[in-house]
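Left out: one protein chain. Kept in place: all the others.
Here the chain labels run A and B in written order, and each chain numbers its own residues starting at 1.
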Amino acid sequence: MPESPPSGRERLRNALLRPGRPQVVVAVLLAIVGFAAMTEVRANQQDDTFQGLRDQELIDVLNGLAGASQRAQAEITRLENTRAELLSSTSAREAALEQARAEGQTLQILAGTVPVTGPGIRITIEEVDGPVDVDSILDTVQELRTAGAEAMQFNGEVRVVAQTSFEDGVGGIEVDGRLLEPPYVIDVIGEPATLSGGLVFAQGPIDQLEGDGASVDVVQLESLDIETIRPGPNPRFAEPAPTQ
Amino acid sequence: MADLRPDRLPDHVTTPLLTLITEHSLDDDYGEVARRRNGDGPAAPKGRPAWVATAVVAIFGILVTTAAVQTSRNADTADAGRATLIRRVQTERAAVAGQQAEIAELQRANINLDDTRSELGADQRRLNARLGPLEVATGYTAVTGPGVRVVVDDAPGGGETQMVRDEDLAMLVDGLWSAGAEAVSINNQRLSVLSAIRNVGPAVHVNSRPVNPPYTVQAIGDTLTLQANLLDTTHGQRFFDLARELGFEYGMQNAQDLTLPGAPGPRLRHAQSGTDPGRQDEKEAGP
Partner (left out) sequence: MIAALGLLVGILLGIFLQPDVPVGLEPYLPIAVVAALDAVFGGLRAYLDGIFDDKVFVISFFSNVVIAAAIVYLGDKLGVGGQLSTGVIVVLGIRIFSNVAAIRRHLFHA
């Protein structure tokens, strides 16, 4: 009675349990195939040098790179233009800032919020025969301003600004609401000779003060410091007018 | 109507292409000729055909060898061309990588520049905010606000002694400052710490510019207290006493929308901020 042909599974089991010559041959050939395949896979992975590409593929790669290079160049140009704009805008702002800072320093000096130094004169007024009239002080200040006074200080205590006012006081003069007693020392920064010249002419401030019964001494200085400062101004009613 | 049942169609129509090629890979002519020969008569003598066939095989040999030789000759050029091509690809790749690095660099730099620019903008705004009140108080910007307007004119029909002089205006202005004015102008000349009111002959000069009567003195401040305070100050009182005595024409009233221009300048020629000459120290009292 002929046996039914062995099923696939049975054939496989037989092959595993009883290897014969055909099996060995197949094994050797499969080994060769496997080795060749792995070699190719590895060579492909490591192929960074384009050795494995056909000429046409190389040309395609080259074209692709040329296109990428062009786009990159366009982007670079665009970025460089942006950079040039930013640079010019930045330096314009820097210049404006510098200018504003310089103006700011001048304004601070004029507003009396920073100490000042420079050439000038020191006026010392001593009451000898009578009290100094506040009018004479006002007149002195006006003459000094005409003579180009840039900063003034009274008795090392009060810094003169545009709003500085003078009042009669008990035993002295109120400068900006602060009572100062004689002798009055006025430190003025400006051109020393011009400042002095503004005081000494006939019927000028010195004549007036001496007429009040005071003695006046003027010293020209190459450099003097005015260190009294005021707090920053805070106007409540005056506002910058809108620019036309 | 044609009969198109599949079993009546010839072979070369029904078989797939590749199968067809495979089945007919040996030229049918051989079979045809062989069938004809077997059916017709004796085979052709073998001597002559061998020559022709041999000659053709020889030609085939020449063809193959020529192709091989040609290829080997071109190999060098091909290789050199290929090597050049490969070099170009590598060069181009490096160039593109360089460009992309440059792009990244430029983008970074641009971002930094933009940040710097924004910071500068913020610095500018801060500085302007700080300078605002300074400009208003020192008189170097136009200002607007409520306050008082005083108009003074020489005594009508009076002589030289009844003309308004610099010291008179100086007293009025001093009174206004003392009364709390924040900004003062005479005939639209704004008064700053550098401003002087001075007679040059009979003419009054403010900021070294002539002003003519009637003199309009505008002062910005608290309208509720300015006039009252003015009459309380030393120089305010002296001014009005003098004005009455000499016969000046004058009037004073509150105003809501005074506009004062900025003073010309400023220019400092000698004063430098700081206490040591030649070294700039900035000490500032805060606002």
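Note that in this section a residue touches a chain if its C-beta (ideal position, glycine included) is under 8 Å from a C-beta of that chain, and two chains touch if they have at least 3 such contacts.
None of the values given here were measured: they were computed from a predicted structure.
The undisplayed chain touches these shown chains across the complete complex, B.
Residue in contact with the omitted chain (choice from B:Asp29, B:Asp76, B:Glu160 or B:Asp257): B:Asp29.
Listed for chain B, the residues touching the missing chain in the whole complex are 18, 21-22, 25-27, 29-31, 33-34, 37, 49-50, 52-70.
Operating definition for what follows: only the chains that are shown with their structure count from here on.
Chain B has its Cα centroid 17 Å from the Cα centroid of chain A. Residues of chain A touching chain B in their complex: 49-51, 55, 58-59, 61-62, 65-66, 68-69, 72-73, 75-76, 79-80, 82-83, 86-87, 89-90, 93-94, 96-97, 100-101, 103-120, 134-135, 138-139, 142-143, 145-146, 148-151, 160-168, 189-191, 223, 225, 227, 229-243.
Across the complex, chain A is touched by residues 78, 81-82, 85-86, 88-90, 92-93, 95-96, 99-100, 102-103, 106-107, 109-110, 113-114, 116-117, 120-121, 123-124, 127-128, 130-147, 166-167, 170-171, 174-175, 177-178, 181-184, 191-198, 220-222, 233-235, 238, 259-260, 266, 268-277, 281-287 of chain B.
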